[in-house]
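Okay, structure first, notes after.
All protein chains but one are shown at their positions in the complex.
To keep things simple, chains are lettered A, B and C as they appear, and every chain counts its residues starting from 1.
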Amino acid sequence: MSEHIKSEHVMSSKMYYGIWAALMCLTVVTAAVSFVDLGPLNTIVALVIATFKALLVVLFFMHVKYTSEKMTKAVIVSAIFWLFILLALSLADYTTRLLS
Amino acid sequence: MATAAVMAERETYLNKEYGIRSWLLTTDHKRIALLYLISITFFFFIGGFFALLIRLELLTPAGDLVQADTYNKLFTMHGMVMVFFFLIPSIPAVLGNFLVPLMIGAKDLAFPRINLLSWYLYVIAGIMMLHSIVTGGVDTGWTFYTPFSTAFSNTKVIEAGLAIFVSGFSSILTGLNFVVTIHRMRAPGMTWSRLPLFIWAHYATSIIQLLGTPVIAITLVLVVFERAFNLGIFDPNRGGDPLLFQHLFWFYSHPAVYIMILPSMGVVTEIIPCFTRKRIFGYKFVAASSIGIAVLGFLVWAHHMFVAGISLYSALIFSLLSYLVAVPSAIKVFNWTATMYKGSISFTTPMLYAFGFIGLFTMGGLTGLFLAALGIDVHVTDTYFVIAHFHYIMVGGAVMGYLAGMHFWWPKISGRMYPEWLGKFAALIVFLGFNLTFFPQFLLGYMGMPRRYWQYPPEFQVLNVLSTAGSTILAVGYILPMIYFLWSMRYGEPAPDNPWGASGLEWTTQSPPTTFNFEETPEVTWEAYDYEHIPAPEEVPVER
Amino acid sequence: MFDNFPLWPTAASTGAGNVDALYIFLVALSSFMCAAIFTMIIVFALRYRRRKGVEAEQIEGSTVLEITWSAVPLFIFLFIFVWGAAIYFAERTPPRGATEVYVVAKQWMWKLQHPEGPREINELHVPVGRDVKLIMTSQDVIHSFYVPSFRIKQDVLPGRYTTAWFRAIKPGTYHLFCAEYCGTMHSGMIGQVVVMEPNRYEAWLSGGGTSGSLAANGASMFQQLGCPTCHRSDTQGRGPNLVGVFGKPVHLEDGRTVIADEDYIRESIVAPAAKIVSGFKPIMPVFQGLVSEEQLNALVVYIKSLSPPPSGSAGQPSGLPAGAELQQPKE
Partner (left out) sequence: MSDSPGAVETQKPELLHHFSSAEQQRDASTFGMWLFLATEIMFFGGMFCAYLIYRYWYYNEFAAGSRSINIWLGTINTAVLICSSLTVALGVRAAQMGKRKLLVTLLLITMVFGVAFLGIKGVEWYQKFEEHHIPGNSFNVDDIIHDYPQIHIDPQHEQIFFSLYFAMTGLHALHMVIGLGIFTFLTYKAWKGVYSPSYYTPVEVGGLYWHFVDIVWIYLFPLLYLIDRKPLR
């Protein structure tokens, strides 16, 4: 069970405040950008910002960046992969219905 | 077996504490397994009772035994009870619960209290289901297809949906417990490549439970919302799409078949090496095929929808992917067969069930090829061909595996031996009864008899009579083991610690085990299925 | 050749033989696989049964064997896939010029209407040798149109059309089943398909109490509902001119282009504002609930009849002058 030893990383509170500030800024940015007409890019920008925010939360607030535990990352990746399966294969039906 | 006297005095998980509280508040995985055993057996006989009524109704072409509405409720509740309250918890929650910690050399599952919680959730769900049955039943089919379930049925859809929602949580928590336990609680030396394949199968099963079950949970929540608040998410008359419901439903319900069959495969993979006295042929491939089935099983769901109105192109994709998932199943069958080559084979009850499993699963799997072939699926889907196919997998496969496992580990669970000749007799009855019940249904299906028919054209009668006759034989075959298992608990010969001369850590501890499973944490230094170094039982009867 | 085989539904359509051929192939393949595996198991079980003094021989496994018995089945599976897909493709692609029969399913009844006019309930008469395309919709829940002898099955959904087609090759009376569970009398939602020689079919047609062709019924509905007030056959209407619209691309107000197929016309009647034709206002009333499924079918057929059959260059060029609208049934 030696694989289970890990040191707990205590992050500095400055780091937490920094992440928090970034998240707040991104929230304002995403709300503001939605009022600008970028065509189909609006959705993409909104989702990219959301994903970036989620990454900040996962990596820092949830300590994934500092964990020595490989399984955590594996769990996250597989959950996202399965979600992708659900969305992609469902859409495979919906996007091709009009073709036939 | 001269150890009987010694056995009687040993402290075991069964006699450590007495009283109802010591059972209802236990966190011992072995006691929880027994709680599950009792509850799923109860539901198995309820579901079986519905099945017999269905078969009796179909004895004649006319709808003469029960009313049409009653018949519709019978097949609906047969499906719901058997799928969600028997098959899905069957092997994982009973044998898995009992054996996963024992096999990996742990004292318990990682989260014993969550384990107990999952049993209570199951019981709550079961009570809700029973309540919905006695207060009127459900008539949507276990598939809950919209808009019938949301806007047309006037039965207890909401309550049954919520019951399945709650039972889903029970299933998720069991899977979660297994994954964490297998990752974190293995005894020293129990590396991934030394794990029994039963554990690999349960690991794969748990992945499906974790990632599939929440999808049906949310789908049923949306159905309940739609019905309760008059929404239109899945109702085409209100802008919704019934096919979306079907996509979400089958995203879970197709992999759910693998929740039922994978643990059975795991059981059979333990039994065959034991009674051939051999290492399993191709350990790595059998292990990998379990994971392969779990992953590929998620990519094929829409093959239930080839005539439902999905696009031609997605039907092609899903048909192709369906064939991929057949490959790992084939690998398993070939490896089991190859394991027997140059073995030293004995014909015990568990082995007979394992033979039965391979035969019936092979037939179930091969008929799956018919259904994945688009052109044939159009003709046979929603007919008795499908009924026969999935009963070959779910009853011929999963239930045979479950019975095989119950017989194999019963000495460990109860500390008693069952009467071997009765066991063999029952195995034979089950096999014959099963084939007589379900094989005629393949023929009925290709002839065109649709499923869920209360009455049918007279030319289908002969085959239906055969099927009904088979079902009564099958019922006897299922009642027999229950009787002699109960009998053996009191009168059976005390079981030695390792009656079969089997490998695996569970056989190194006493029968039945103590509460903490092992005197001290075992240290594993040997590979799985190390039968070269384990004497067969006649030579050394008890200790390893 | 299987007509007298009691475990086999009659093969009464052009597609049935193809399905049966693949079925026979799969039965043969499965029987062979079962026989091979079961024989091996039985032979091993007997040959290597436990005997005193004979030890099992430990074998690790064999990667070559594993790869073989993964790859070989995979290739066989791919072959089956291609074969099955080819049949499906043919089943899903109605030939041009097929006779179009409209089917409305409801709990628990099939209502069918021929283009020549006759309506039938739970019965469908068709002549031998004619391509028949079924255009189906449901009034309530999901049903499924299943004729075992034709080897066709197609779910029938509320709110949209699904299609199936067949060409009968053998006179006789065949089962029509509902194959998707639809409530109490699901098993009573059965009927028959009567395949007749062409001359007898003509006799049947002329004998039946015909109430005018589907298109004619549609035309009178069109008048009754007051549609021509806006959908004029010139360019002055408040709604698009419907002549020649069917099967053509339609430019919508929101910039999209859709093909004016049955579903589009249907939607334009029941929910007109969903796809507004470019240049028109969403002023058409909603007809949902005001017209029955049968009336809707008649209207769709009528509007289709305003377009020449798909035989080449008869339609208007797509770059029309602004006057000669190629506009939509966005009434």
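Just so we're on the same page, contacts are C-beta pairs under 8 Å (C-beta built on N, C-alpha and C of every residue); 3 or more make two chains touch, one makes a residue touch a chain.
In this text, all values refer to a predicted model and were calculated from it rather than measured experimentally.
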Counting contacts across the entire complex, name the shown chains the missing chain touches. A, B, C
Which one, B:V66, B:L117, B:L231 or B:A288, makes contact with the chain that was left out? B:L231
Cross-chain touch to the chain not pictured, restricted to B:L248, B:A354 or B:M417, is B:L248
Of the residues in chain C, which ones touch the absent chain? 253-254, 271, 273-276, 282
Interface residues of chain A (partner: the chain not displayed): 1-2, 4-8, 10-11, 13, 16-17, 19-20, 23-24, 27-28, 30-31, 34-38, 42-43, 46-47, 49-50, 53-54, 57-58, 60-62, 69, 71-72, 75-76, 78-80, 82-83, 86-87, 90-91, 94-95
What is the set of chain B residues that contact the non-displayed chain in the whole complex? 106-112, 114, 172, 176-177, 179-180, 183-185, 188, 210-215, 217-219, 221-222, 225-226, 229-233, 238-241, 244, 247-248, 251, 516, 521
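In this section, only the chains that are shown with their structure count from here on.
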Averaging over Cα atoms per chain, report the distance between chain B and chain C in Å. 37
So what's the Cα centroid distance for chain A and chain C, whole Å? 43
Shared-interface residues of chain A (touching two or more other chains) are 100
Enumerate the residues of chain B that touch no fewer than two other chains. 243, 312
Where on chain B does chain A make contact in their complex? 183-184, 186, 188, 207, 211, 215, 243-244, 247, 251, 298-299, 301-302, 310-314, 317-318
In their shared complex, at which residues does chain C touch chain B? 7-9, 18-19, 22-23, 26, 29-30, 33-34, 37-38, 40-41, 44-45, 48-51, 54-62, 65-66, 69-70, 73-74, 77-78, 80-81, 83-89, 91-92, 107, 140-142, 144, 146, 148-149, 151-155, 157-160, 162, 175, 177-188, 190
Can you tell me which positions in chain B touch chain C when the two form their complex? 63, 68-69, 72, 139, 141, 145, 147-148, 151-153, 236-237, 242-243, 276-285, 306-309, 312, 315-316, 319-320, 323-324, 326-327, 330-331, 333-335, 337-338, 340-347, 355, 358-359, 362-363, 366-367, 369-370, 372-379, 381-383, 443, 446-448, 450-457, 531-532, 536
